[in-house]
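Missing here is one protein chain; the remaining ones are kept as they sit in the complex.
Right after this comes chain A.
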Amino acid sequence: MLLNRETSGKRWRTRPDGEEKVTGKLVYLTDMSASGMLFGNVLRSAFAHARIIKLCTDKAMALPGVHAVLTFEDIPGLNGFGIAKPNQPVFCEDRVRYVGDAVAAVAADSEELADQALKLIEVEYEALPVIDDPEQALAEDAMLLHPEGNLLHRAEYRRGDTAAAFDDCVHIVEETYFTPRQMHTYMETEGGLFIPGENGRITVYSATQHGLMDRLQLSRITGLPESDIRVISSPIGGSFGGKDELNVQPYGVLLALRTGRPVKLHNSRKESVRAGIKRHPMKITMKTGVNREGKLLAHQVRIVADTGAYATLGAEVLNFALEHAVSGYRFENVEAQGYSVYTNNGVSGEFRGFGGNQAIFALEGQMDRLAELLGMDPWTFRALNLRQIGDPGPLGQRIAQTDGAKQVWEVLAQSPLWMERSGPSGETHEPWIRTGIGAALAMHGAGLGFGIPDPGAGRLALAADGKIEAIFGYEEFGQGLIATLEQMLIEQFGFATEDLRIVIGDTDVVPDSGSSTASRATSMMWTALRNMRPAFTKLLVEKAAALTGTPYEQLELGAGGIRNKAGVLLLTFEQLASAAGEPLAVKTEFHYPVTPDKRVGAHFLYTYAAVAVKVEVNTLTGRVKVVDQYHAVAAGPVVNPQGFLGQIEGGSGMALGFTLSEDAFMNSGRYGVNNLDTYLIPTVTDLNGSVTVVPIETLPEGDIYGPRGVGEIGSVALAPAITSAVHHAVGKRIAKLPIEPHLLQEAPFAQKKEVSGA
């Protein structure tokens, strides 16, 4: 059923954090200040690749109003960070590898003094050759960017005999696809406030998607025990994967510890572009063959990902891309190889979709091209080869089975938008505006995958003031986590909104719930509440039974307190809390469900999406406008209708930018765009076409995993649907994103054309 405000009825709830956000009243962490606060700033490399010959901070330190100037010599612990592999220096010692590399940091009385101090730091560089292309980095004679070489990670997967299978193919499509260096473009740039406390403790007010991971990394850098570091991380003005890795935190913490005063850092947009991570640009070559009937026989994949100067999650993103490059369909013979390669470009890392966006763009491009060679309808061709319930996962691993692929395929096939494609082609007002309809399909893994710690945990407590506290280690960065958690508590337990207090984003109080990434938080909260509900209910109701003298069996949890079966409120939560005299709490700890098969990174839970779009291609300008979108999403029950719709619409908006306008391109290791006046994300005008979202909520009988997260699935299948629609409109295949308008431009008035036409 269509998902919107009307069809959701009473389940459509106003977001608890909505009003403060849209009115601008909400105080983000970067809006905070403290008395006696200093301003921090970071000196970044003047070169994309260079040796540091000399580094002198004396003049900067001598500037009145400057309280600290730190370099690599001032790091008590590990000079490195990175979630998976901490090989990014906090401060570079003898070599810089990209323009965002930090060389020094200062704390001063004002932002202006801090800027001025940076200018007084003397750094002598010796420029080194810039490796700005991964293929160049892989060349045998390439200069090594890291002791272990220029290859961060190689991923591989094979089954069957691909070479032999290609011999049996009647049609083979070979194409190389290119995807852009997309920027997360959160509204709130990286920053925070860092306050040293008593007994050597420090409190970090700075955004992240995993507070406990930040605490661990900061502990390694500072040498402080983790218990001395408190990370407060919500609310967050957007992240999309971009704030999962550390950014300003090491500098804020080191400066605050050195000066003993609160320090604030807040990146300008330019600094954010320069230092922040981006989506991996990938070059994906695929060779795929079918037999005469259209059955997929062989699929060969080579992925080259530009991971930039340091590791962060580059290896994991490549694993994900490789897994999804061979997903969704029944390939008999597969040979896939992937390379995540160091360069002197900006660091690439985690970004909504996590490599799936790039892989699905290529994979679905192959499906369309093969269907064309076969003379088949592209959607029918997909059905011939689509994975079926019971099939193993993309890497041959056992997975939680659903019929999602077929479900989304069927719903899309019957959608009005897809039916319109086979109808008479719509007339446009002008001959140079051509419309086309295209579609694509994706499966998308959730959770971190096999072999990676992926904990889940939560606590429920009746606090002393009578509030029901739900305590989780997740973060609210705009995705609607608070709203979703609240809705689950209300619908599953019968609580009222005002009974609740959501506690997140504070490492001193939250359990180790794992990260708010990988479309995992909703699933994990759902599972945690399901685990805790019997015990928490029992705890409260037993206490209430003892206090009221009403038999346990006649009581239940409800809005405002404990009620009898007739719904009469017998004891408010406040009364219960004060009578209890101690907090009544339960907790749960578990692990994200994983496949039993030992393939690192392989997923167990998957969601599915099929997307159809209608585009208008203006051949005068070559510009593409998406005028209609239809999304079928199979991700289990919808927990929060507004949140679900928001995630699919928001994800698709980002994917539209990925397809049509966004690319933080680099030349010789320097960004070609430094700000939002040239890096163009879609505006409301670009997104004014209609978007229809149809969730498929059914799960196989006995499924114990409940609702799957939808944070990423809305962003993965739109690009290939758009390029498919472009082909339908003008007959041209696109293999590089964002789409370059000149490729679609025509010259209907050119004289030459008139001549040849005559």
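The definition used in the following text is that a contact is a pair of C-beta atoms (placed from the backbone, for glycine too) under 8 Å apart; a residue touches a chain by one contact, two chains touch by 3 or more; residues count from 1.
In this text, contacts and distances are computed from a predicted model.
Novice: Of the candidate names "ABC transporter permease", "Xanthine dehydrogenase subunit C", "Protein phosphatase CheZ" or "Spermidine/putrescine import ATP-binding protein PotA", which one corresponds to the UniProt protein name of the undepicted chain?
Specialist: The record for the missing subunit names the protein "Xanthine dehydrogenase subunit C".
Novice: Which listed residue, A:T380, A:S422, A:N675 or A:S690, touches the chain dropped from view?
Specialist: Of the listed residues, the one touching the omitted chain is A:N675.
Novice: Specify the residue from the set A:T23, A:N199 or A:T685 that touches the hidden chain.
Specialist: A:T685
Novice: For the full complex, which residue in A:L113, A:V231 or A:A470 touches the chain that was left out?
Specialist: A:L113
Novice: Spell out, residue by residue, where the missing chain touches chain A.
Specialist: The missing chain touches chain A at positions 65, 109-110, 112-113, 115-116, 268-270, 430, 432, 620-623, 625, 660-661, 665, 672-675, 677-678, 680, 682-686, 741-742, 745, 747-755.
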